[in-house]
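Of the protein chains in this complex, one is absent; all others appear in place.
Now for chain A:
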């Protein structure tokens, strides 16, 4: 294993010393400390692949959507050629946020301060986002201003994965495909339609945005694999029942006779930091609906998808909840929604939620899902409301001088990782209570925040050292179901 002893660029203590994955102890400082937060902004966010928005939010040339990458405001735009661009939303003259709209349509962003204008119109500029207009250019600069050097800063890499748009500031960063690895199974389930049609989803208009008084990692960690919190945190919504089955029924109305929620449930933890907590080989059937039109849609979609994926030799499950390292979390089933935790300060985060729906869904299905999403997720969601209470007051009670001396406990399933045939990952057959994903997430996080170089990061992630005594390796779908059937399933309520 590579070890790097020299101090980081900012001269801060190495955060890897604060993350003891061997013993499952992680210092509270990483959720509180100002300098560590600065190092995250410096060394993690500008090098990681970050989710920016959905391509269907900007369908037409000139459409733009304002987003954030770490602590930097960006614009997701579609230029006149139909290409997606991610531009730093800060004027090159004095830094004014050139666009303060959340969405709109324009081929030119004119800064309100002194009116430098930037164009994404290919007939005017070579590079989308280039500086196009400068008031009094001749008088002010003569021939000295090299306009081609002063365009809006462009993300070094942009990748549209089936409508999910990601960007990276670092030209040296590995490609999106390499960064994601086999975790793409989960992104596929997120982006593909319920019947398996590739990229067959679109974003509903309207992104939930809200502020919490907690570190952004609490959010990532929660969706990464903390199914343990559901029984307590979400006890009230479970008691009430808000799923398709209606009042008093289990939330998702899943088909219990076909296995139900917990069958084959486990953790998948990637060395690169991604993680999921779901039924990988075994697909939870879509919920039962009382209304025939809804039931028929989902039954037909489930059958079609199953046939398609089995023909391709693909695993059926993998609907999350899951987190793509570092701060994009999602669930790819019920609900189907993407969350990004934007860092504001060590103890402040702006949470954004997008909601996806099949492009081909009939009105009734769209409407049912939309209502379900809103009563489930977001700040008004009956499930999500209770998460924020815990994150915020966990943060408050961890700030004290004495509190900070004591680490958090991440020992669930310690040393019980098992091999996976997915690249660079392990499983843990803990249906509900397993913290393998969190340990891997923080290990990867520390490697980034300590500013290891790309060769070092790549080398560290090349092999997963966690499951050396391999048990049966899951090689195909049928085999997978058999293995999973043999796993002792601890039943518990679903949770996100």
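Assume a contact is a pair of C-beta atoms (placed from the backbone, for glycine too) under 8 Å apart; a residue touches a chain by one contact, two chains touch by 3 or more; residues count from 1.
One rule holds in what follows: contacts and distances are computed from a predicted model.
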Since a chain is absent, check the UniProt entry for it and pick the matching name: "Cytochrome O ubiquinol oxidase", "Electron transfer flavoprotein alpha subunit apoprotein", "3-phenylpropionate/cinnamic acid dioxygenase, small subunit" or "ABC-type dipeptide transporter".
"3-phenylpropionate/cinnamic acid dioxygenase, small subunit"
Among A:208, A:265 or A:444, which residue is in touch with the absent chain?
A:208
Identify the residue among A:283, A:384, A:417 or A:447 that touches the chain left out of the display.
A:384
For a quick check of understanding: of A:374, A:433 or A:460, which residue touches the chain that isn't displayed?
A:374
In the complete complex, the non-displayed chain touches which residues of chain A?
100-104, 204-213, 233, 235-237, 239-242, 247, 350, 355, 367, 370-371, 373-375, 378-380, 382, 384-386, 388-390, 392-393
